[in-house]
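Note that one protein chain is taken out, while the other chains of the complex remain in position.
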Amino acid sequence: MVDLSVNIGGGLTLKNPIMTASGTYGYGEEFADFIDLSRLGGIIVKGTTLQPRQGNPYPRMVETPSGMLNAVGLQNKGVDYFVKHIYPRICDIDTALVVNVSGADVSDYVGVCERLSDFDKIAAVEINISCPNVKQGGMSWGTTTAGAAAVTEACRKAWNRTMIVKLTPNVTDVTQIARAAQDAGADAVSLVNTFLGMAIDVERRRPYLSTITGGLSGAAIRPIAVRMVWQVAQAVTIPVIGLGGIMNGRDVVEFLLAGAKAVQIGTANFIDPQVTIKAIDYLHDYMARRSLNTLSELTMLS
Amino acid sequence: MVDLSVNIGGGLTLKNPIMTASGTYGYGEEFADFIDLSRLGGIIVKGTTLQPRQGNPYPRMVETPSGMLNAVGLQNKGVDYFVKHIYPRICDIDTALVVNVSGADVSDYVGVCERLSDFDKIAAVEINISCPNVKQGGMSWGTTTAGAAAVTEACRKAWNRTMIVKLTPNVTDVTQIARAAQDAGADAVSLVNTFLGMAIDVERRRPYLSTITGGLSGAAIRPIAVRMVWQVAQAVTIPVIGLGGIMNGRDVVEFLLAGAKAVQIGTANFIDPQVTIKAIDYLHDYMARRSLNTLSELTMLS
Amino acid sequence: MKQQMDFDVKDSLQLGGNYGLLKLRPIAQEMPLIEPGQFAQVEVPNCKTTYLRRPISINYADKHELWLLVRRAGAGTNALCDLRAGAKLNLVLPLGSGFSTQVSGRVLLMGGGVGIAPLLMLGQRLLANKTDVTFLLGARTANEVLQLDLFRQMGETHVATDDGTLGHHGLVTTHPVLAEHFDHVACCGPMPMMRAVTAIAKERSINCEMSLENTMACGVGACLCCVEDTSDEGNVCVCTQGPVFNINRLKW
Partner (left out) sequence: MKQQMDFDVKDSLQLGGNYGLLKLRPIAQEMPLIEPGQFAQVEVPNCKTTYLRRPISINYADKHELWLLVRRAGAGTNALCDLRAGAKLNLVLPLGSGFSTQVSGRVLLMGGGVGIAPLLMLGQRLLANKTDVTFLLGARTANEVLQLDLFRQMGETHVATDDGTLGHHGLVTTHPVLAEHFDHVACCGPMPMMRAVTAIAKERSINCEMSLENTMACGVGACLCCVEDTSDEGNVCVCTQGPVFNINRLKW
């Protein structure tokens, strides 16, 4: 009997550790034709801000070796539109609904959390202090312990359900930022968001992206993400949610062995819209073959 | 008439901007069967320390998506062996001979520089404050401005030819480290060294590397390396030498457009031992097709 | 309904030096209904340097087969063109919203280079809807005027080549037939051509639809990478609200 359920903090239990990463899965609906969304451990909807945002100009994406750079810049219709028009459509999907929250200054983050708190079927918020594609806020909060603590502490007062803080890998020591988030009241941390990167079109002698730099995601970054998850899992006591370049079930197991309690699959959904379900099935078989009954038994051997 | 020569600081002019990266090209000799070494802009020999080092236990390498992790750990026979037995064999290759210098504490770095200074055909040293695979020293020097400045300043006193300082990308703001190296007397900075990463064998439930973590190199990291080179090129006045995931001539041009004066090709030599020559030819043709006569004309268009 | 499907490469033809035509047969699943102008996200199974799928316009589809007309534009599309009969190919389809198929008056379908791909299916559908169509096909040179025979079978077909080796000598947008009256134009081609056609259509207030090919990642409206700035809604996904847009939504 394999039990894949896992508690990711703040009393939230997922039916399995596979979630979808914010900004790569829309609101879940976009993938309803391909998979049974209720099989997912959770869906983290795209970054939501207090006011509507048009995001950055096109072009926003360029393919790189085993990865891609994006510069979407948090395009979304704002939290009011979300709760009025999108939430009603997706709130009954039988999975943990998590809203990724972004903003320029602290009051923006708090405002979104307050607005969301009336809606019971939102299981958790993921506080995004790591978006590399906005001029104000975003990643700038996540690169210092003070910034991470300030946003986390303020959101904690405005949100009493599970609060995940999403960390940026673009730092010297991610464990310090993770500890700051934990000490400021985070129930869990998720990492890694994208790496700040750049690619240049040598024929046109111009950057590919309208914003010059963008966020690198995809299999390319997985070894760095696994290392950071492994470091943070030893540095904090709250659950760690791992992401960064997961392409299949094997990669999910790699992150769980590194110390993650749950994972998020992002870019891989673009390549295989059914990757999440295949990963859940792989994890179940992997556990069963080894007679592992719960995820707490899935640890490194020494 | 395309002139590919370039000055990389301290009065050192390379015949072209293509060098080989330390730790990936041995002492050059290993590739003599494949290419005419005298066509290279420069050869940066493997990390040399004051005392001989056995490096880390096997296994030291694992392949990752579009990249590889290594944990060699500066295995080398020490500077005395180098100057006695290796230098005489390679000192007459008609290319810029650069020795990569590593150590645990400052006196080690200084000692190596002093020992090398008697050997005229060493055109430059590359001070490695960014090796992720040694317990003492290495990267720990390159993650703080104070550490970078301390090593650079001390080596500057012991070495009066061109001194390149090799930077680690595992920092929040690489431009601060670059400025610290510049202010402490570096003639040039080279970046990026490898990213600290990790990979786990899910069948054996153990890390692949004996050291658990290792340095990630290869095409996977190129977008992050290009971004850092672009940032540093705007932050310092000394020449920037770009490296990280260069696989071909197109990638060389990408780094030069990002602001690098020269480049280093590393991991790609494992995949195509003739990649350096092909890249030099590509660069020459690229310039000729566009009627660019000197590298100073090879800039981004606006 | 969108789905992920495996296909056999039944036939692989090299066209005009720079193009490939892949004729695919579904292996297990039934072919979904496909609208003219829709596209597929095509996995590139045989290329080391690509990571994402490639969005390819659907050239032809019926219950039993599906055609992809591919231009060799880079490593990924080269690899697709190099696929041989017997290879397997995974597609996500059908994606996007296509061309209007209920149109009245005199209709011109205008394609440049590989942009003629969706017009084959569109022409067939319009004829089935008893709508007469005129085709105007442009290319750099004669042997790059793709599938000309198939278009001629469907109706009046005009050709323009940049080098004058076939039909009108010059850009397709300078072809004399454009001086005639049309009530509706459907167009797909290189950006300069589409912008020029948009200008002509706006000036003569002709109802006109363009098929865009913005750089895409997901193809299903999730990542928001392929956006086009529209006059009514601002940035919208080309992969879901497009690839076909009425020019009155475009800020060109």
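Per-chain numbering from 1; labels A, B and C assigned in written order.
Everything that follows uses one rule, which is that a residue touches a chain if its C-beta (ideal position, glycine included) is under 8 Å from a C-beta of that chain, and two chains touch if they have at least 3 such contacts.
Just so it is clear, the model here is predicted, and its values are computed rather than measured.
Remark: the absent chain touches shown chains B, C in the intact complex. For the chain left out of this panel, the touching residue among B:D33, B:D92 or B:D118 is B:D33. Within the whole complex, the absent chain has one touching residue among B:Q54, B:N160, B:Q234 or B:T299, and that is B:Q54. The omitted chain makes contact with chain C at the following residues, 45-48, 50.
Those residues of chain B that touch the chain absent from the view are 23-26, 30-31, 33-34, 46, 54-55, 57-68, 70, 72, 75, 218-219, 267, 269-274.
Just so we're on the same page, only the chains that are shown with their structure count from here on.
With contact taken as defined at the outset, there is no chain that touches chain A as well as chain C.
Centrality by Cα centroid goes to chain A. Averaged Cα coordinates give chain A a centre that lies 34 Å from the centre of chain B.
Remark: chain B and chain C have CA centroids separated by 47 Å (rounded to whole angstrom). In chain C, no residue touches two or more other chains.
Within chain B, contacts with two or more other chains are made by no residue at all.
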